[in-house]
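Below you'll find the structure I mean.
Only one protein chain is missing; all other protein chains are in place.
For clarity, chains are labelled A, B, C, D and E in written order, and residue numbers in each chain start from 1.
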Amino acid sequence: MPYINIKVTDELVTREQKQKLIEGITRLMVEVLNKNPDTTHVVIDEVPIDNWGLSGRQYSEIKKYKK
Amino acid sequence: MPYINIKVTDELVTREQKQKLIEGITRLMVEVLNKNPDTTHVVIDEVPIDNWGLSGRQYSEIKKYKK
Amino acid sequence: MPYINIKVTDELVTREQKQKLIEGITRLMVEVLNKNPDTTHVVIDEVPIDNWGLSGRQYSEIKKYKK
Amino acid sequence: MPYINIKVTDELVTREQKQKLIEGITRLMVEVLNKNPDTTHVVIDEVPIDNWGLSGRQYSEIKKYKK
Amino acid sequence: MPYINIKVTDELVTREQKQKLIEGITRLMVEVLNKNPDTTHVVIDEVPIDNWGLSGRQYSEIKKYKK
Partner (left out) sequence: MPYINIKVTDELVTREQKQKLIEGITRLMVEVLNKNPDTTHVVIDEVPIDNWGLSGRQYSEIKKYKK
């Protein structure tokens, strides 16, 4: 009966990537914890880059200097 | 002082339905736990159906075969 | 497929009260949103009263003056 | 290694306000808990006013009568 | 910069199982989303079985009849 919530910055995560995350995490729950996949829920929240802060700064600012 | 967070798939939940959820949950907190409604917060998050996984698959895929 | 998380102060919530909350919220999801109870998860987190703040003060402090 | 999640009603929070929240909260974690800012994450979720309930009513309704 | 929160029933999850979950989920974030493991946080919350509800019933009740 696990519930897994992923918070990730909203940077063009594709439908296929989401499917892979859901599949991979569900498989982990089955293999490591012997959970039933039919009661395993995975929810992905995509967070705008202005709304995520790290080291005291918005990720939208951090990104500018990463390139 | 309860805080209740509802995660639900984003499938045209109406304003009236949201009001009923907020009202019903707040009433439960008052009746069951004797809480003050003025400090009872309810927050509804609507999750895109590509972002919710069950049984290792995206809900957008599951929906196709439910009909 | 809703997931509902309740945060409530840890003040001797009984097993029966928890059961009533789970039952009542699940019924709301069925009646208001037509959800399947078998995919409706409710998780209750009990928070120590030192760890909950309101109006800028710990609830353990607020409680002292409520009586 | 703290992670801080802010839920706030979606009422035109500006980029500058978000930056101030991220900066202020990160500073608190450093000053009060001696945390490393480089592992301090702050995530802001803006919630539509129809989706936030207080006192059993939607905030969109409460707002009408506040003016 | 993902943050992943796992809610799982508190049923003797071992230290080794927790390590496998953390490792497996972090690897997924790197492989699927190309994330930096050094900003990937995984937090596991173990929920007492009286506090988790499914199908309108406490998991502690459901468990009795599963055997």
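Throughout what follows, a contact is a pair of C-beta atoms (placed from the backbone, for glycine too) under 8 Å apart; a residue touches a chain by one contact, two chains touch by 3 or more.
None of these values were measured; they are calculated from a predicted model.
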(message) If I'm reading the header right, one chain is hidden. Which shown chains does it touch across the whole complex?
(response) B, C, D, E
(request) Could I get the residues of chain E that touch the absent chain, sorted low to high? (result) 5, 15, 18-19, 21-23, 25-27, 37-38, 40-46
(request) Could I get the residues of chain D that touch the absent chain, sorted low to high? (result) 1-9, 13, 17, 20-21, 24-25, 28, 32-33, 35, 39, 52, 54, 59
(request) Could you list which residues of chain B touch the chain missing from the display? (result) 1, 3, 39, 41, 43
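Note that only the chains that are shown with their structure count from here on.
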(request) In contact with chain A and with chain D at once: which chains are those? Just list them. (result) B, E
(message) Measuring between Cα centroids, what's the chain most distant from chain E?
(response) D
(message) Can you compute the centre-to-centre distance for chain B and chain E, using the mean CA position of each chain? Integer Å is fine.
(response) 21
(message) Centroid from C-alpha atoms only, then distance chain A to chain C, rounded to Å. What do you get?
(response) 25
(request) Enumerate the residues of chain D that touch no fewer than two other chains. (result) 41, 43, 45
(request) Draw the chains as points, connect those that touch, then say whether the picture is a line, ring, star, complete or other. (result) other
(request) Determine which chains touch and list them pairwise. (result) A-B, A-C, A-D, A-E, B-C, B-D, C-E, D-E
